[in-house]
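Removed: one protein chain of the complex. Kept in place: all other protein chains.
Coming up: subunit A.
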């Protein structure tokens, strides 16, 4: 898949930009407002495909696969990484990785037979935490990080937190102070602090243990996502719900006259017009991005670093289509958000349509 990125780039986690102290180019280096294609991973004369991206505040990790040789590796770009190389620094001992997860302090790699969590701040010889998966069983199959067999991984000790087996955990999203869990039966559970209404139980009280979101009872949910202080889930039939706080209004600078900080403590349907089916959703600290089955990308929330992709630095309460992709008829298939940026995967086959289109246009001239 080819990937594009936009938003916060102060650590060159999206792309390397010529930095100078001049006002304009400084701003352009730090905030990438227009979707920019990520460099490919080139190793020798093999071009690897990027199958997965995960991003934190200052970094971006990419899982590259070489389909033919069934090999894979992980590269990390951003703070502390080699800017000059194509896509960051290749992580030693990452060959064979099948799933990757990054936080501001740790990088977790899942392999067929083990899972390891490495400290990104200290150069250590051994992982901070690891787990051996039984050789025969594919107990990691079907799970994605931060879920691991029997529980999940967090970025601070104790890294491993158990989850009750009967929950049937399928997907887990971690916010700054809460967690959102999707079970195999399509139910959603949340726990953690709830002072912004992000747990979706209708109040602001914290929950120590996973509690089902009753407002979604009866609906089969297909995916969940968590931002800093908000939660989003998508029903299996691709309509949408969210339970959220107001991630967009945190500005204390008070440029607006009457800023009302609103709390949405129950899940509310997100209005995406025109009506469309959502394929995937991802949340940054204070913004949300959704890719539709029609290949469009919608974003909303905090936009001051260009993370909404509308080529401005304004925030938006309403979902808006990212015209960059629509204009070029680029078909968006996946979206992953870092804290203050957004990464978008596009379908290569559709690209050929574009290439042909350009070739034809060229001929006409």
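The rule is simple: contacts are C-beta pairs under 8 Å (C-beta built on N, C-alpha and C of every residue); 3 or more make two chains touch, one makes a residue touch a chain; residues count from 1.
The criterion applied here is as follows: contacts and distances are computed from a predicted model.
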UniProt protein name for the omitted subunit, picking from "AP complex subunit sigma", "Ribosomal RNA-processing protein 40", "Lysine-specific demethylase 8" or "Eukaryotic translation initiation factor 3 subunit B"? "Lysine-specific demethylase 8"
Kindly state which of the options A:193, A:215, A:268 or A:326 is in contact with the chain not pictured. A:193
Listed residues A:1, A:17 or A:30, member touching the removed chain: A:30
Given A:89, A:105, A:144 or A:316, the residue that touches the chain left out of view is A:105
Thinking of the whole complex, not just what is shown, which of A:228, A:267 or A:338 touches the missing chain? A:228
Counting contacts across the full complex, list the positions on subunit A that touch the omitted chain. 10-11, 21-24, 26-27, 30, 57-59, 78-80, 104-105, 121, 176-177, 193, 195, 228-229, 250, 252, 254, 260-261, 285, 304, 339-340
